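Heads up, one of the protein chains got dropped from this complex, but the rest are sitting where they should.
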């Protein structure tokens, strides 16, 4: 049996107010299921990889619905355990123009995933089949038990020869006050284990506490990223800079630091339909480029195009095919494909 | 300022799968806000009373949406405090014929209401304006702190000359194993404080532990209810017996024990659109009859008709006017009102 | 050019709350356009006749939408004039079981139709092409001007050799207090002009003021209808008796008095999806039977089946084909037609 | 009991074709309730004020639905009378790009509000509790009776020490031919009573008939507004200039003339979701600034930001909180608020 | 790798008019994907089995959507080939009461499945993993090539020790005139290969041409089924008799002939939400009983309950769990499961 790409993380229920209404105005919600791990496993499956998610879902109708949704994305669900009763949720009110989008979380800390016994998972067996494991800073922020599960699995995959991708994904609200101090040792531990890291200069400055004499983002990036790659022996580091414009459009630039060299993708400027999860589509693009041994410049362009297209699809998980992304890398705007 | 009818209890978010789909099938939910207190305060407002709800709502978009919903029902929201982040939720999958409806709760125990400090509420001040306070066994089941708040408010209202209505509303899932034993002392405490109680013979047998030599529901009822009224000095006790039929219809019979006499409403058989909250519409009808000094027989018929109509309206809170209910008490089926 | 069947009457906008919600609960409405004339012309078109509507529509977006809707039904719109700004409207809240449906009208008296100048219509020219004209008591109730237009057109059609069908359709709310007295002379005038009348014994008793010694509907019918047919020289009179049951079902029986003989259709009992407009589908069936020279018994059975099917289709206008109705006359219940 | 902010005006039913469809294309409408007074009372409530609406609603399901809607906005409804049967309505077809939006009114002149007896209102009692009364030129345009009611209430409030805000809101379609002449005496009467007026140079030129030697809007404004403030002894006058762009975006600039000085807000350029009611959100912002004794420059910036945000929310009534507006005054565009 | 249950057959797109509207009335369709094989594989997956579908899907967006849908049901899609451009479709207009449902097919004969090369499938390899293969008379009716593929796979599975279930599913419209003669040799061929057959006495009489002296269905069944089981060496034969009632309800009785003995399930009478696919849920129940070695009586009761529940779920594929079905076998009607 060929090895697969695995992600370890929570499944969230996304409850979105349709259109641009507020929760006070509407009476209907669109729901789907997501989470960083779901986004990674789902969009890599769309690119042709065999992928699985390692998580725990509640043993009720909500869990059944989440499981069906993951199956629909083509994600292997054989390593998903079922226990507990709750699913983390978030409510999304879409912004418009001058009004920002708003996300309201329900209590994810009591979710099945965040309260699951480590005995739920046969990590030793799982680790043998994993070619690449995706973990992220959101899971790291949850609680000591989940953190320990994440580290345990990461170490086992590494020991079995699998690659580790760590996405910094620092969320201030989850770490609380003096969060950077609390987060630092855990992030350092993961940086030591990781082969690939998704981050930018802010993570270096604030989480890892690297000082910089520079004041521009670009200079800080070029100063700090090589240091980190060197210190922690990380073979590739990638990330983006995003600008938000007033007319419902964003711009992103992407960088990839690989083999001690920076590659950049030219800035893309595009209309935004759904911003959430677009960062994970960037990661997906990087993984695809690396696994396909693309030249670094092709990898970073592919990753930025993947992220750009993810902004044009409703829902957190990118559904773009390789052909869709290649077309977006190269082409001018198209009218209608018949 | 005239005194009002108040209810103390949790506001829940109801998330209903439209039509008859399962959570696995659908991608949209209809939402509204309810809870026993909401149903009582909302439907009594529709009958012309000034009503308020005493509760705590989260300080975010969900809390705002719940507050707007309560306002829409005409409930006074001046005694609602705002703290915490979570709202109890339940997901409703409507059954059809041979397939029962299914309710899946999210973790209400961490809700704003169930974790609110007692300092959130100025019970002393509130108690002065309350003509009648509605409390129920669901709130009693939550945790020690909420239980204590419920009892404290109940005593204060009683001391200020207000009436107490206690609805037994025993929910096995909330009390857990050996629930009856745990519940008993709290129920007894409430029975001592209550002027009116909503219950039937099952509550007497299982919660209060009254023995009965009889085997039919009807005989048990006529044996036990007078004993309870006498023991706890309760001026009126009311309740229903429900039969569920295979063709999407139910029957209910209602009884009212008042002034040491039983009154019964003739059995009503009716099609069911939405069963949830229909018990609260029965309570509403009893309260209305008592406050309007209806003869007992009229009260119980009004209460059953109120409950019957509540089954014909989507959502938990009955929206029937007094004229609607009077018409349902007396009339044959009508075609179209033009 | 072959002659057509024409109806003279108002187009109403129907604004229906979806499902079983009340106007207070919902935030969406389904809209369509109807009216007795629309129902007659639309469903006769579906049965293969060339039909037209004579009316006035407002000269704005609402009028455009109404016109498109009539075109969709296949009704010829060449004799529709455009003036004024308003369209009569009604809001429909669907009942459920014990809760009756409720219709709330907007101010139709100011509608384009009810305020149209007689100069809007070239009645002389129109009358030459009309084989059968349908008019009804609703239009008669509106105001003196519309009443005069109705009578003028009716007389002209009669003079040109066309047939007149008059549907009594007495609406108490439109005639107001002492309505029967006010209505009587106008109804008598129409009865004199009519070849066919839709009515039952109630219209004879209350509008025309015929006394009856009998107390059952059936006896009164058999006593009074022949007298009326004789007095006013009406070749055929038809109507129904309806019973409303508690389980969302109705029964109707139909009668046809033709050539001094009564024919009856056996009672049909059926589930009801949408009751409004079902009476017009009965009229449609009678017209079809007469124009096709069906034996009287076949005509009345066809008319009752037509009305029954109209209860199973959402919206006011019946969309059943001749084959659908024939199948409903004869057949037992069917599963799925593949 | 603290005094409240009151608005006197009609409640309209807004019936909006969803998305960008025309009335001829669609079969569903979204409905809500609005009107200048509703917008003012609703959005000031959202800013923390106690507000009420003085109006008349029909005594039927439509009136019930309107009342629930006002309650949902938190508006006090104790001074709303119920009589008549009709509610003013308007149908909204949303434009797109080169195609403008289109509003089609139903006959508001027969509405409950526009035909209500003056005896419906206890103006003398109401006037005692009003800190600030909002009236506008739309109500002034309706008919002699409503006009008289408006003036009566305005005078009584003034006599009781309340402030008067008059919004010119001149609607040519309502005043008909030679409208300016007809409107002039009534506007002058209101200008004499008003403490605050919402207007711009066009109202001065066309309604009040002030001549100007200048040709640019800006110069005319600076010439005429001080004259008016002086003539009519108005303490503050505010208004906006709007530009409509081809790409679904608008720009507005705002001015405030207070204490004989002009303050201007810098021009805001923004994407438009729903333009209707955005002028009322400007007024709301002005009122808030004045009642909070903001410096004039802060007031006008707050008002423009309030109006800008109102364009980003579906429906006529702004639902922005003070924090939302403050954030829009100061901040750059935001991504997602988590 | 454990063996799986496989089905060979076409995937159809189901396009359903929402509610009870006709295609002429509506403007929206609900779509899903089904087919006998999909229903069997999907509902057995829900009962815990590993299942796969062998079919061909078009190589475009429609094929992608169908594939996602099968994945959502948990069906293994590894043996699905992609070629061609078309998907068989059917449009469903739901009936109501006296009005039957209507199914309109699009041209399935040009579908990817019905035009797929045999080279699309590696039948030899597939056959090795199949514990039980489901084939049916619908596929047999398509064309010579598909028929040949069906027989080839069936023989290979049989040779590899797998079991064969053949569902007669005779569709007159697909076989055309003198269909029974054309179908007979192919059905005989399948009967020889089958271990289990789904049929009733009508298939024996009309397709296989067995004469019967009896006139009641029950007698014919008891006469002919044992003969067929004996002639073709079929270990188990099962089927149902269905009655359609006028009130939106059906009854079914089920029989199972196994080990030369008939077992019957008591007749179930139930309300019907969605009739399509309910026969496949019966088959599913039989397969489950056989694979679990239930006593025959338990098997047939389980199968009838499975079919009954399938009528209460929207869509063709049953989603009932084993617990749901067991509960339906034993229990009286339930209210709400909380």
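Order as written gives the chain letters A, B, C, D and E; numbering starts at 1 within each chain.
The definition used in the following text is that a contact is a pair of C-beta atoms (placed from the backbone, for glycine too) under 8 Å apart; a residue touches a chain by one contact, two chains touch by 3 or more.
Bear in mind the structure is a predicted one, so any value in this text is a computation, not a measurement.
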Touch as defined at the start, partner being the missing chain; which of E:83, E:106 or E:249 qualifies?
E:106
Touching the hidden chain in the complete assembly: which of A:188, A:243 or A:324 does that?
A:324
Of A:119, A:144, A:213 or A:337, which one is in contact with the hidden chain?
A:337
Take the complete complex as the reference. Which residues in subunit A touch the chain that isn't displayed?
249, 268-273, 308-309, 311-315, 319-320, 324, 328, 332-338
Considering the whole complex rather than only what is displayed, give the residues of subunit C touching the chain that is not shown.
68-69, 71-74
Hidden partner chain, residues of subunit E it touches
15, 22-24, 26-32, 60-62, 64-65, 68, 85-87, 89, 91, 93, 102, 104-107, 110
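Assume only the chains that are shown with their structure count from here on.
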Between subunit E and subunit C, distance of the C-alpha-averaged centres to the nearest whole Å
46
Determine the centre-to-centre distance between subunit C and subunit D, using the mean Cα coordinates as centres, and give it in whole Å.
45
Which subunit C residues touch at least two other chains?
22, 24, 27, 102, 105
